[in-house]
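A selection of the complex's chains, in situ.
Think of it as A and B in the order they're written, each chain with its own count starting at 1.
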């Protein structure tokens, strides 16, 4: 964003986004993530809108989406993201048994990803054939 | 494994595992992953048993588990694993709309993981309180 936007225009943008977060999530305050991101109002706005659109119920339900978020964050080792999205997943209904299985799959995938790398396994022809390729456009 | 096991005992172990894979998955042949891993029969056996236990239906259904596997593999950039587990997820019922949302969440999580890192966001107290900690043992 241009530096001009960090003034009163930036502050108004932040207030607007913070209000939308509180309303959408029905919470009295926003998390630290948003308070830090607010140093760049344009980045804050785009990130919030992207998160809101991405995490909304759709073909996948919100709990599955939160667990996928945790899987990525655990793989990358992002401590804040693991803590915040595990909490969100629990709020959305993740039981301890579900968490255990999530971790088991994440651990196993990280292990076999490396076995594949190390053994230099070529992709089976059957998987190539199953790939959808580029969009089929009219 | 000890080198002694790579002889006829090793070959028998491989045959046993390959048979179990074919039976469990109802397929005529095993994928390249298993054919390469068979260079170490003990690693092959432990990996297959771990995968079978981990990916079985439980608190999470197999489709969700396959999508979590894809999320990790995409984050790590393991081409073989992306191809094989995307195919498995489609076989288990993943539609193109579900795949699109899976990718959207994986992309967004990889982005926000780095925003958190860069802005050095401290963990909110509320997330720390929500953490279950070590096992509660009798």
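In this text, a contact is a pair of C-beta atoms (placed from the backbone, for glycine too) under 8 Å apart; a residue touches a chain by one contact, two chains touch by 3 or more.
The model shown is predicted, which means the values in this text are computed figures rather than measured ones.
Each protein chain is a copy of one sequence, and the assembly as a whole in this entry counts 6 such copies (shown in place: 2).
FYI, only the chains that are shown with their structure count from here on.
One simple way to say how far apart two chains are is to compare their mean CA positions; for subunit A and subunit B this gives 19 Å.
Residue ranges on subunit A touching subunit B, taken from their complex, read 31-33, 36-37, 39, 43, 47, 50-51, 54-55, 58-60, 64-65, 67-69, 71-73, 75-76, 78-81, 83-87, 90, 95-98, 100-102, 104-106, 108-113, 115-117, 119-124, 126-128, 130-132.
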